[in-house]
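Below is one structure, written out as structure tokens, with a few remarks after it.
As you look at this complex, bear in mind that one protein chain is not there, while each of the others sits in place.
Just so it is clear, A and B label the chains in written order, and each chain counts residues from 1 on its own.
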Amino acid sequence: MLEYLETIFPSEALAILAFSFIPLTIILIYALFAIWLERKVSAHMQGRLGPMRVGGWHGWAQTIADLLKMIQKEDIVPANADRFLFKMAPFIAFAASYGAFVAIPLSSEFLGSHFDVGIFYIIAITSILSLSIIMAGWASNNKWSLLGAMRTAAQTVSYEVPVIATILSVITVTGTLNLMEVTELQSGNAFLGFLPNWMIFHSPFMVIAFVLFFIAMLAEAHRVPFDLPESESELVGGYQTEYSGMRWGIFMLTEYADMLLLSLVAATLFFGGWNSPFGSFMDGPVWGAFWMLLKGMIFVFIMMWLRWTLPRLRVDQLMNLCWKYLIPLSFVNLVLIALWEMIF
Amino acid sequence: MKTTEEIYNILVEQFGEEGLELRPDEVVAPVIVVAPENIQKVAKYLRDGEDLLFDYMMCLSGVHYQKEEQLAVTYHLNSTSLKHKVILKVIMPQDDARVPTVEQVWKTADWHEREAFDMFGIQFEGHPDHRRILCPDDWEGHPLRKDYKVQEFYRGMKVEY
């Protein structure tokens, strides 16, 4: 992809710039679609219809209308807030989320940077998200935001451990941190002749690893049942309380980008990435991008489904779940997968 | 189940006739009038006494009798085990309305007495948190009195709509 762009643009720097806009475009269009999808999914689950009028067919332009409204809003900074931190926080949050997309292979031809520490880099850079949330909570000069920010910091930092442990379980099998190589290892049909060669079919413990990864991923993405950071009915909005207009819009964008990021990571590690489930049928660079995004959207849909079904956990129950259940289970699972790998 | 007359007789036996008065002909139910200084010990005896067991206070209200220039506090009590009710009244002159609190006997009285103070200006001696409950803390006057005139300005805002 980069080589093709280099033939169009006069200088290499411009080509790289254009190349880096592609994930940004994908994130923006996805966010427009995902917010509409969330409203529709929630509406149909609750027995109502959701957006129906804006744009004609089932209100598909609703998010665009909301975006236009948000851009026009007054930029309010609270009186005694720390102005610099207050303004920087949303952008740092989005930068952290967006920066992780460089290591995700969207198809066999598209990878931002072929470095060998792919997944490790993703985990590292998404930790900056918790830093920006603390910045937002502190700079708002509001006790409720501070409470929300502190809870979030505790939650995000704790749940990184099960995420890393479950990712390690996959890495013990693949032997490489580079996500492109992980995806290439999952091509072709090897199991029972017809099942694709995806990590999740590798051993029954992989299924457990995936379930643990999904739960920890929900907590990292601040989705229900772990959405204390922005629990609407308790803290009014947590760290986002004092943000309005486009600044809040950027926080929302970050949340959806985070959801997509983690879904794509799950798809890459466990479900074969850009490989087609039918082997060589419907396979190729463009089809690869299609399969990748489809798998990502399926996980995003499951996250939305859970949000409108389950109530929310309290802080101490959340920490309990992480430290007393998920972490021991994921480490035991890691050992079991390593043993399985050795034996078979 | 005891009638008000029987309860009155038990109280007279315990505390003597002074400070207690029975009004048997009130519409709808008879009332026992208690002197302000006796209300606390009468209340405690009503709650703990063997045949009485009035553990549930239904209501505590202030009343302003403008013609007689008196303020009164009415206590409606009920027993969840013996299923009888009694009505007590404490009557005070309207310029010097002080009565001891019964908050230690029934915690229900806590907020009800604050409301009676807020609306009528009755002072409840010994109440742990004696301040207004429904009106703002710096409101002037006691609204439910019959001679209440609403204040003209409150913190710079004109009150009359």
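Quick note on the criterion: a contact is a pair of C-beta atoms (placed from the backbone, for glycine too) under 8 Å apart; a residue touches a chain by one contact, two chains touch by 3 or more.
In this text, contacts and distances are computed from a predicted model.
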Statement: Name check vs UniProt for the chain missing from the figure, options "NADH-quinone oxidoreductase subunit D", "Nitrogenase molybdenum-iron protein beta chain", "Glutamyl-tRNA(Gln) amidotransferase subunit A" or "Cysteine desulfurase", returns "NADH-quinone oxidoreductase subunit D"
Field: Contact partner of the left-out chain, one of B:K44, B:K107 or B:H130
entry: B:K107
- request: For chain B, enumerate the residues touching the unshown chain of the complex.
  value: 26-29, 55-59, 61, 63-64, 74, 76, 80, 83, 87, 106-108, 110-111, 119, 132-136, 143-144, 155-157
Field: Footprint left on chain A by the chain that the document does not show
entry: 42, 45-48, 143-144, 147, 224-225, 227, 231-234, 236, 307-317
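Everything that follows uses one rule, which is that only the chains that are shown with their structure count from here on.
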Statement: Cα centroid separation, chain A vs chain B, in Å, comes to 63
